[in-house]
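In what follows, a structure is listed as C-alpha cells, so that the remarks can point back to it.
Only a single protein chain was left out; the remaining protein chains are all shown in position.
Should a chain be cited, it is by its letter among A and B, assigned in written order, with residues numbered from 1 in that chain.
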Amino acid sequence: MTQPMTLTNPSTDIRHQLPAEQEMSSTTGKKSSRVQKETLMEIRRVSKRFDEALAVDDVSLTIRRGEIFALLGGSGSGKSTLLRMLAGFEKPCEGQILLEGKDISRTPPYERAINMMFQSYALFPHMTVAENIAFGLKQDKLPKAEIRERVAEMLKLVHMEGFAKRKPHQLSGGQRQRVALARSLAKRPSLLLLDEPMGALDKKLRTEMQLEVVEILERVGVTCIMVTHDQEEAMTMADRVAIMSDGWIVQVGSPVDVYESPANRMVAEFVGTVNLFAGEIVMDEADCCVIDSPELGRRIRIDHGISTPADERGVWVAVRPEKTLLSLEQPKGDFNWAAGTVEDIAYLGGLSVYYVRTEQGHLVKVSLANTTRRSERPGWDDEVYIHWDERSAVVLRD
Amino acid sequence: MSAPISQRLQRWFRPRRGWVIAVPLLWLTLFFLLPFGIVLKISLSEAAIAIPPYSAIVNVGAETVSLVVSFSNYLFLMSDSLYVAAYWGSLKIAFVATLACLLIGYPMAYAMARAPAHWQLVLLLLVMLPSWTSFLIRVYAWMGILSNNGLINNTLLWLGLIDSPIRMMNTNFAVILGIVYAYLPFMILPLYANLTRLDGSLLEAASDLGSRSFNTFLKVTLPLSKGGIIAGSMLVFIPAVGEYVIPELLGGPNTVMIGKVLWEEFFNNRDWPVASALAMVMLALLLIPIALFHRYQSRELKE
Partner (left out) sequence: MRKPSFTTVMLILGLLFLYLPMLVLVFYSFNSSRLVTVWAGFSGRWYIELFRDQQILNAVWTSLRIAFFSASMAVCLGTLAAFVMVRFGRFRGKTALSSMVTAPLVMPEVITGLSLLLLFVHMAQLIGWPADRGMATIWIAHTTFCSAYVAVVVSSRLREVDLSLEEAAMDLGAPPVKTFFQITLPVIAPALAAGWLLAFTLSLDDLVIASFVSGPGATTLPMVVFSSVRLGVSPKINALATLIILTVSLATFLAWYFMRRSEAKRRIAMRMQQEG
C-alpha cells in the first residue's frame, strides 16, 4: 500500500512556498508507478458554445489509464463545462470524446461507463445510504445478492459500514462525501469524474479527505478526472494537472512541472505566488542569458539560454518567494539582487513572509522557513537585500 | 454503446420531449386560450332567438361565403350609461378594497415575517385557513352580522347607542368589506413570501448607518417589497373587478358591478353577444394589471 501523502503539511495553507521540490518529485514518482502508458480517454479538439459565448475552445487532452488528472482553473475557465461534456450532460459543438477508442460524444449519460461525484454530492434524500449506493447497480439489473455484496464492499471501502440504514440528512459533510464516492465507484466505472470534490467541506476536513480520497482511488485503481479551483488540492491529489483559462488549456504537466516550469505568466501567478520583474533580453547564449530589468534596477542573469526570436525581447522574470533570499549584507556580484526595506512581515507559523520594498519601489515577497524558534531575523523597516541564485529564476512571456 | 444504438435512442427521445411539452400546452390552449377567441367571435355577432342565441358570423351560401361582423354590441355598451357606470363602479370598488387590503395586510405580513421562526408556520396557516374553507360561506357570514336585525345592530340597540338600526347591508360599504374579508389572505401571502426573503442584515446595516426605523422602512423595506405589493394587489384587484358573488349577496340596488351585470345579461336576458362583449371589454381593461402580475410572477419563477 503506497501512502505518499503523509508528506503534506496540513497546518499551512501555503504548502508550495515550502522548499518542496524534493517531496513533490518523490510523491509523483511513487504515484506514477501505477499509471500505465495506455490511453483511456482521448479528447479531440472539443469546443462548446453557449449563445455565442465560447465556454470550451478547441481542447485536446489524453488521459492515461490509472492516473488522477486535475483540471485546474478559476470560475468561468470552462473546466466544469468540459467535465459535464465528459459525463454526457452537455454535448460538444465540435470535436470528439473517445473512451477506450470509441466515440462517446453523442452517448447519453445513462449509457456511459463513466460515473461522477457531484460537488453537492447529490445524494438522493429519500433513500438510505445503502439504497443510494445500490441505485446504479439496480439500473444494470444485477442480481439482488450481488447488489447486496457490492454495497457491503463499497461501504467497507469508504469506512461507512455502520451507516447503511441512515438517510443522507443524518450524515455529516465528510460522511456524505464518502457515500457519494462509494456510490460513484459502485458500478466500477472505467472513468471517475470528481466535480470540486472538496468544495463543500471546511478547511480542516478538506486536507484530511484529500488524503483519504486519493487512498481509496488508488486502492480501487480507477482512472479519475477532477475539476477544482484550488491549486493546492489539484497538486496534492493529481498525477497530472491541466491549467485552464478562458476555455483553453494553458499547460498540462505534473505538479512539479506547472509549479517549477510554468508555461507563461498566467500559470505562474495562478499556481502559487511569484515575484515578477519585467525586463528585456540583452544577451542570449547557449549556457546563459542576461536580462536588463529597470524594475529591479539591475541586470538579471540566468544559467541557461532561452533562444528567443530577435523581435521578442520583452520578457518577465519569475522568482518564487521561497527561492528569493534575504540578507543583511550586500550580495556579491552585479546580478540578481536589489536593496530594500522590510515593509511588512506575515508570521504564518511554519514560515514567515517578508514584504520588501526595493529602492525602485517594487514589492518583493520572500518566504523563510521558521526552522528555529525566535531566531535573529530582520525586523520591520530594516535595510535588507533580496537576491536569488541564477538557477532559481524562470523566464516567462505573457 | 455503439453509435447506431445511441443515435436511434436519441431520435426516439427527441420527439418524446416534444410530447411532454405538448400535453399541458395543448390542454391550456384548448381550454383557456381558444375560449377567448370564441368569446370574441360571439361578441361580434348579433343576438338572435335561436339555440344557441346568436347569429352566425360566417354564412356559407350556395356560392359565396359572407362574413358578417357587427360592432353593434360594443356600440350598445358605449351608449348605455348602465354599462359604463358598472365598469366605473367595479374599478372604483375594487380599487378601494385593494387599498384597504394592502393597508391591513402589509403590517400583518410584516409582523409574520418578523415573528420567531417556530411561530411563522402557525401564523401562515392561521391566515390561510379561512381561504380553504368556503368563499361563499365566508361572504354569507357577513349577511348575519350586517343586516338590520343582525349582530352589530342588535348589539348597538341593546347598548342603547342607537335608536334605529344603521343600514349596512346592501350598500357599497358591505361589498367592499366583503371583498376585503374574502381576499385578505391572497394579499398577505405574497407579501409575507417577499418580506421573509428580505435580508435582516440590510435593516441592521441601515440602522447602523444612522437611519431611524420608520425611515428605514420607507427607504429599504418598502422599495424591496415592491414585487410582493404588486403581486398581492393584483391578486385582489383583478378578481374583485369581476366579482359576482359578493355584490349579489351583500350589495344593494345601487351597487352596479360588471360581474353582476354580465351574469344577468347572460342568465336572465340570455343575450350572449352582449355578455361576450362585456367580457371582452373587461378583459381589455384588466390587460395591464394582468400583464403586470404576469411579469412579477415570471420574475419570481426565474429566481
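The definition used in the following text is that a residue touches a chain if its C-beta (ideal position, glycine included) is under 8 Å from a C-beta of that chain, and two chains touch if they have at least 3 such contacts.
Since the model is a prediction, treat every value here as computed from it, not as a measurement.
Hidden chain, full complex: it touches shown chains A, B.
Only one residue in the set B:V84, B:L136, B:A205 or B:L218 touches the chain that does not appear here, and it is B:L136. Considering the whole complex, the residue from A:V46, A:I63, A:L171 or A:A338 that touches the absent chain is A:L171. Take chain A: the residues that touch the chain left off the picture are 87-89, 108-111, 114-116, 118-120, 122, 124-126, 135-136, 139-140, 166-167, 169-172, 183-184, 187. Against the chain not displayed here, chain B makes contact via residues 13, 17, 20-21, 23-25, 27-29, 31-36, 38-39, 42, 52, 104-105, 107-108, 110-112, 114, 121-123, 125-127, 129-130, 132-138, 140-145, 147, 149-151, 154, 181, 184-185, 234-235, 238-239, 241-245, 248-249, 259, 262-263, 266, 272, 275-276, 279, 282-283, 286, 289-290, 293-294, 297-298, 301.
Criterion: only the chains that are shown with their structure count from here on.
Between chain A and chain B, the centres computed from C-alpha atoms are 58 Å apart.
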